[in-house]
Each structure stands twice: as C-alpha cells, then as structure tokens.
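All protein chains but one are shown at their positions in the complex.
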Amino acid sequence: MSEHHELGFIRKYVFSVDHKVIGIQYAITGLLFLLFGFCLMMIMRWQLAYPGEALPLVASWLEHSNKMPGGVMGPDLYNAFGAMHGTIMVFLGVVPLAVGGFGNYLVPLQIGAPDMAFPKLNAASYWSYFVGGVIMLGSFFLPEGPAQSGWTSYPPLSNLAGTGQTFWLVGMIYLVASSLLGSVNFLVTIIQLRAKGLSFFRMPFFVWAQFVTAFLLLLAFPPLQAAAVFQLMDRVVGTSFFLPSGLVVGGTPLAVAGGGNPILWQHLFWFLAHPEVYVLILPAIGLVTEVIVNNTRKPLYGYKTMVYSLLFLGFMSFVVWAHHMFMTGMGTTMSNFFQATTMIISIPSVILLSCLIITLWGGSIRYTLPMHFALAFLPMFAIGGLTGLPLGLAAADIYLHDTYYVIGHFHYVVAPGTLFALFAGIYHWYPKATGRMMNQVLGKLHFWISFLAINGIFMPMFIQGFAGVSRRLAIPNFYAHSEAVQGTNVFMSISAWILGAAQLLFIINFFMSMKTGKKATDNPWDATTLEWATPTPPPHGNFLQEPVVHRGPYEYSVPGKATDYIPQQVS
Amino acid sequence: MDSPSIYGWWLPPNLSAHGAIIDQLIIVMHVFMVALFVGWGLFFVYCLIRFRQRTGHKARHDLPHSKVPKFIEVAVVLFEAAILVGLSYPAWSKLRTAFPNKENATNIRIVAQQFAWNIQYPGRDGVFGRTDPKMVSDSNPIGLDLNDPSAKDDITTLSQLHFPVDKPVLAELSSKDVIHSFFIPVLRVKQDAVPGMKIPIWWEATKTGQFEIACAQLCGNGHTTMRGFVSIDTPEEYAAWTAEREKELTP
Amino acid sequence: MEHGATAEDIKKHVRTYVAIFVALACLTVVTVGVSYLHLTMPIAVTIALLIATIKASLVAAYFMHLISETKLIYYILVVTFLCFVGMIVIIFFTDQGMMHVP
Partner (left out) sequence: MSTAVIHYIDQPHPVTGVTNSKLGVWLFIASEVMLFGALFSSYIVLRIGDPAWPHGWTILNVPLATLNTMILITSSVTMVMSWASLMMNRFDRFRLYMILTILLGLGFMVVKGFEYAHKFEHGHFPRTDNFYGIYFTLTGLHGLHVLGGILVNFYFLVTGKSLWTKSPKMFAGRIEAAGLYWHFVDLVWIFLFPSIYLL
C-alpha cells in the first residue's frame, strides 16, 4: 500500500516497510556482523600463529583482565571466539546479507512488483533478526562469556556450558523466526506478484535462486527451532533430552534423569545445517550468474538445465545431512545411503558450475569490477565443491573428519565463494541503490589483495588436513603431527591480517563513493532485467507504471538489433 | 618422542592394516579432483582470453550445442559411482562389520573423560570388571566395582595405551561426560566417543613405536591438551609391561 | 464471494460441518476405547495412528477446504510431506543403523 502522506524520519528509515529500505538495513547490519566475526578470527589467528604469546600493542591494557590475562588467549576464550565466529558469520552475516539484503532489495524489482507481498511482515522479520543479533552480542558481556561449544553446540558439552549457551539458544530462536517469516514473504511475492508476461521460466536466475533458498529456509529451519527448545529445556528446566544416563562430570555423577540421546541433537541440527549451507551458496550462484551473463553480453548457457538442477539440489539437500555424522557409530546401511546421496548432490553443483563456465564461450567478456569477483568465484567454488568429495566418502572421512581439511573445504565455499559473490553483487547494484559508481581503483586493489590473501589462508588448510591436525585446537602445535606443519599457521595468519587490511579499502570505497562516486545512469551496465527499468534510486512502489514482460531475462547480442541488449519490458 | 619426526606435510606414515585402503581412496580422489580442476581451469582461462571484449569481436546469441559437456558430465558421474561402490563401500563395511573374534584379539575398553583417556584391560581372566558411575573417584576414574571378582585383575591406565604389534585390537569406546573423538593419525583410526553408547572399533598395527592419541571433537577447555600415548610393543615387551602392571595391582 | 457460494450452497456446507463434527467425536471415543484394551504396542500404534490420520484428513478436507483447493497448495503440501517423511523415516531408521557390540 503506498501511503501518500510523507512519513516521519522514524517510519521512513527506522521502522520502514519499504522492501528497499529493509534490504539496505539487512545489508548494513549483515556487513557489520561480518566485520565483527572477521575481527574475532583475526585475534584467533594470532594465537594459532604464536601460541601462548601476548597480543602485540594491547598486552599492557589487558594486564589484569579476567578474560585474557596478560593478553594471552586461553583455550576458553579461543573456543568462545571460535563458536561465535561461526555463528556470527553464518547466521548473522552471510544469510542476512545474501537473503535479507540482496533478496529483499532485488526480488521485487526483478519481478516487477511494487513491494514484497507482506511489507509489515518484512519489517517484523528484520527486527526479529536484529533482536537475535543483539542477544548474541550481549552474550559476550556475560561473566562466563558467550557460547563456547562450537557453532554446532553439540550436547552434552553445550548442556554443561555457561549461560552464554542459553543466550545463544534464545538468539537462535529469534534468528530462525526471522528467516521463517522472511521465507514465507519471499515465496508469496515470487509466486503471486510477478509482472504480467513474466512466467516462471522468464524470471532471472537470481530470483530462481532466492525461490529455492526460501523453500529451504521454510522447511529446514523448524527442526532447529524444535532442537533449540529441547536444549533450552535441558539447560533451564533440567530435562535430559540430550543427556544419557550415567554421566559423570568432573568426578561427580550428573544429577539428571538421563535416558536422552546426544546424537538426536546432531540429527536435528544437521537436518537444518545442510540446507543452511545451501542457503549460503544458492543466492551467491544467483548473483554470480547475473553478473557473468551481463558482462559476457550473451544469453545464459542452459538456463532450463540450471533451473532444474537448482530444484534438484534444493530437494536433495534434505536427505544428505548425516554425512556430517559418519563418526558417531553409524552402521553400514545408513552410511552407504548418505554417501550415495552426497555423491548424487554433487552432480547438480557440477552442472551449475559447468553451465556458468560454458556461458563464457562465444561471449564478449567485459572485465568490469563486479566481473572480477564473479569470475574469481568460479574456480574458488570449484575447489570448495571438489574438496567436499573425499569428505563425502565415509572411508576417506575416517581420516579427514574434524581436521583442518574440513575447515578448508567449507571456507573455500563460503569465503572466496559466497563472500566474493556478495562483493560482486555490491559492486554491480551499488549504482542502482545510490546512483553513483564505486571507485574502480580501490575496487581493483581490494579484489587482487583479497584474492591472493584468501588463498593464502585456506590453501594451507588442506596441507594441515593431510597432516591430521584436528580442528578447534587452541594450542596448534601441541601434538607432534601438528608441530610439523606449524609453519603454515604463521603464513596463514599473516594472509588473514592482509585480508583484513584489504577490507578497509572496501569500507572506504563503500562510504566514500556515496558522495564522490562517478554519477551513474539508470542502466550503467546495459542490463536487460527489470530492476534497471526503474529510476535511480527506485522510489517507493518502484515502477512508475507496471511493467509488462515480453521476453526472457538474458536477450543479449540478438542478431539484427541496434543495441546488443534488449530489456525485458521493451515491447 | 621419536627423534627424527616422521610427520611432515603429507599424510603421516600408515602403520595399520586397514590404513592402506583409506590412503588409496584419498589419493585417487585427489588425482581425480586435480584432473577435473585443471580441465575446468584450462577451458576457463582459454575462454577468458579468446572471448574478451575487443573491437571487431561480437558475442554470438545462439551457439551450436556441442555434446562434449554431457559426455564429460556422465564420465564424472560414472567415475564417482565407481569409487563409491568400488572403494568406499567395501572399506567402510570391512571396518564396521568384519570385527576380529574376541579370542585372538587384544580386548580393551577406552573410556574418554574430560581431558584424558582411561584404558581398561580385562586382565588374566579375560573378563572386564563391572563399572558403576557412583563409584567414580579420583583414584578410580572409571568407577571399577572392586568387590566384583573379575574386576580385581583389571589393569586400568590413564592415557597410556599399550598393545602388541601384528595382532588385532578390539576396543570398545565410550565416554563419561561429553562427546570426544579417539584419533590416532598413524593408525588411521578415528571414532567419536559418545556418552551413553559403547561403540566397537578395531585395528591392527604393523610396526612398533611410540605415538600419540589426539582428541578430534571439541570437548571443553582441555580439548587441546587431551593427549594420550600409544606404545605398540613387541609381544615380549607387552608381556613384560602387563606383568609390571599386575605387580602394582596386588599390594 | 468465493466459488459462487449462494446462501443455499452455504447451508449445505453447514450440514456437512455438523456431520464432520459428529464423525470426529465418534472417532475420538473409538480411539480412547481402543486404548482401554491395552493392546500390544505395534497393534496399538497402528490403530491409533490410523484413526488419527482419518480424523486429520476429515479436518483437512472439509474444514480447511482442501477438497476444493488449487493445484499450487497441493504442490506445497506434497513437497512438505516429502520432507516430513524424509525426516521421520530417516531419524527413526538411524537408530537401527547404530552398530551393536558384537
């Protein structure tokens, strides 16, 4: 409903119901949490590179702090930072930026809708996410510190942890509620509010990616909600859903009824967490597809194949979760089933990636700034995907499970994968949101330094994985087999700090270009999708008159036409 | 610790009978992955150079669909299926169903606790003594019930695992408090110790030496220092060691 | 008004709602009665779930108008049901998968 009276500052910017304002709110909050999670990691890298040594510069301030006496990071603080780094990056950083930020901003524009189907619900989902974020940050100030049993918080360890874990659970319930409300909103918008002539197979691929992501969020999150309620009952009310009988903690038997099953939490958690990791990567593939097609000036190779493999990927992601649990005493029947589904799910990922690479064939590739990031995404996602294969085979997983190989695998998918796609998205749509281009020099510098540094961090992780270094070890060179590869830790930490410095370039560029960036037209990249048909920045209600779509999303270089692109809405 | 470190930047040496198939699987998969990545990479770079934007070069709207990508895709799928059914299924079922029988195996019980590994040997009578959580104390970490006759001769050690070489070891893994993960890199053995569950694992060492046990699952603040020691002895050394332990048992 | 419901049509609906109510009430009495027989678990579970499924489909079909619903809602429910079954069966199935001490 477009109200005609002018809204006050609060209702226009803070409690707004406009999908673009909410999108920007999600994006800014997500970026801030990404930065915060990044800083946690950079401090952990110091402990990993120089175990037991005091932090430089700030050691004197921390002389008598109870958390970090003398500036030396103890195992409890390391575990706390490790758990919160994972939680913040996944639940508070990437998902809100990819689904909340880009999804909210672009989906209504790309399908020709004036706004999301339920604007108030959209605002409610942002503020539920915001409350969840505040609770997660608040848990840092607790006497016992934040949650510290990993971002997976396996019981019984998480049941015995301090009150930070309870804050983590309550925060998670808010975040899950936010994603659930958001996914209902996305699905109804995409199904109901598409412009006239925009059939499902004329939608841009990014909207398809958000559509499947919303389905994953809708159906996979509730089991985590149930598991979080069970664990909250265990911690607060004293039930023992996840505590088996006969537990002896610190020499004294635990006074609980017992009879619980810790593996139950792992099932419920991974039933969510595997679709969750696809929620992290699908919007990224959508963003990369838009940028690559736009910059190769030719239609996407195998649009239908990619959409079907996307749908197949979406459904398969519900039946692969137990490949995270091969080591929990699984028999042959179950592990054979999950190995097979894991191999099957690698096929659509290979198809998606191959179609994107084949799209380059016969194109006329423009090396714009977003294209740098989108092109870098392809080999990085290839490494991330391929290194998942040995982990999917139970026998190879015996050796590689819970080692740094796993950390290298999923970071290759998330860091140079999803984050580079998000950077490509920001550089690509920044002119539409602010009317100005981002600075090219700063952008290129940011790209090349980040690209080299990010590989400097994650490639050695595979070497540590082969050496058998276990993950989540606060003292990296304690075991003989990890002492042998301690050199790689120093190299990785330096790369991490260089990567941190490179992000400053992006932050400066992001805020500076709002005022001093080169003026951009409504369609700076000569793109064909609908969001470029709106004025810059799009007003409330988006389109001056409702668009009518006449063709597919990627009509580039049509022979015998004046321009090498034909927007969807041009009749 | 062993003088020249046997650990380097590649897989540690494999000293267990079943380790060979695991290493083979890892190596085969990585050769396959590198081949795919190099193939993709070459095609990727070739496209970037040949189809870059330059004057006189136009993008082509519709292209003849060559069959090559489909063949490669089918080949990749067949290869993966072959590795899965050919290597991974048998390796896993060998480890999880072909248990050595109790008579000619060294039987031990491993009870993980927050930040140490309790190893329990059945002793001469070959029967493990009963354990009870209520009897746990500092001197008796696994709560051995001493008035049970078969418990009297049980040898229990803290993070000291000794067993003879070239003889299968049948271990029963469980935990007292939280989830740990029993991991010996050189023997390619890794198994979660889940409280409330007794999980059987087995391995057979092919060489003697002193090595370490690591914990692979986050189990609290002491997770990083939860090291155990493995000593693979010759049968004579093992007999001498057990004799010594038995002398300590009878006051 | 939806699907051309005239006052007469709605009256017919009202009669079906009351009929459904009676059916649900009877089925509840039946399922409670069966539980008083204290049958062995497998039989008791199948009977109880059978009756519950009948009652549930009555509520879903008539009260929630699933009888005359559009294809889109059926698609959503089918996908949800597949994921639901995937979760229930596999979690149930996993317990058998656990290895037992030989």
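Chains here go by letter, A, B and C, matching the order in which they are written, and residues are numbered from 1 within each.
Going forward, a contact is a pair of C-beta atoms (placed from the backbone, for glycine too) under 8 Å apart; a residue touches a chain by one contact, two chains touch by 3 or more.
Only a predicted model underlies this, so the values are computations on that prediction, with no experimental measurement involved.
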Considering the entire complex, write down the shown chains that touch the omitted one.
A, C
Looking at A:114, A:329 or A:460, which makes contact with the chain not pictured?
A:114
Which residue from A:148, A:240 or A:296 sits in contact with the chain not drawn here?
A:240
Using the document's contact rule, name the residues of chain A that touch the chain not shown here.
1-2, 4, 113-115, 117-119, 121, 180, 183-185, 187-188, 191-193, 218-223, 225-227, 229-230, 233, 237-241, 256-257, 259-261, 264, 267-268, 271, 539-546
For chain C, residues in touch with the removed chain:
1-2, 5, 7, 10, 13-14, 17-18, 20-21, 24-25, 28-29, 31-32, 34-36, 38, 41, 44-45, 48-49, 51-52, 55-56, 59-60, 62-64, 70-73, 76-77, 79-81, 83-84, 87-88, 91-92, 94-95
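As a convention for this text, only the chains that are shown with their structure count from here on.
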Could you put a whole-Å number on the gap between the CA centroids of chain A and chain B?
31
Of all residues in chain C, which are in touch with two or more distinct other chains?
98-99
Identify all positions of chain A at which a residue touches two or more other chains, and write them in rising order.
263, 329-331, 335
In the complex, chain C residues that touch chain A:
72, 79-80, 82-83, 86-87, 90-91, 93-94, 96-99
Which positions of chain B touch chain A when the two form their complex?
1-2, 5, 7-12, 21-23, 25-26, 29-30, 32-33, 36-37, 40-41, 43-44, 47-48, 51-53, 57-63, 69, 72-73, 76-77, 80-81, 83-84, 87-89, 91-93, 95-97, 113-114, 133-134, 136-138, 143, 176-179, 181, 183, 185, 188-192, 194-197, 199, 212, 214-225, 227
Per the touch rule above, chain A residues touching chain B in the complex are 74-76, 78-79, 149-150, 154, 156-157, 160, 244-254, 258, 260-263, 296-299, 301, 327-332, 335-336, 339-340, 343, 346-347, 350-351, 353-354, 357-358, 360-367, 375, 378-379, 382-383, 386-387, 389-390, 393-396, 398-403, 463, 466-468, 470-475, 478-481, 483-485, 556-559, 564
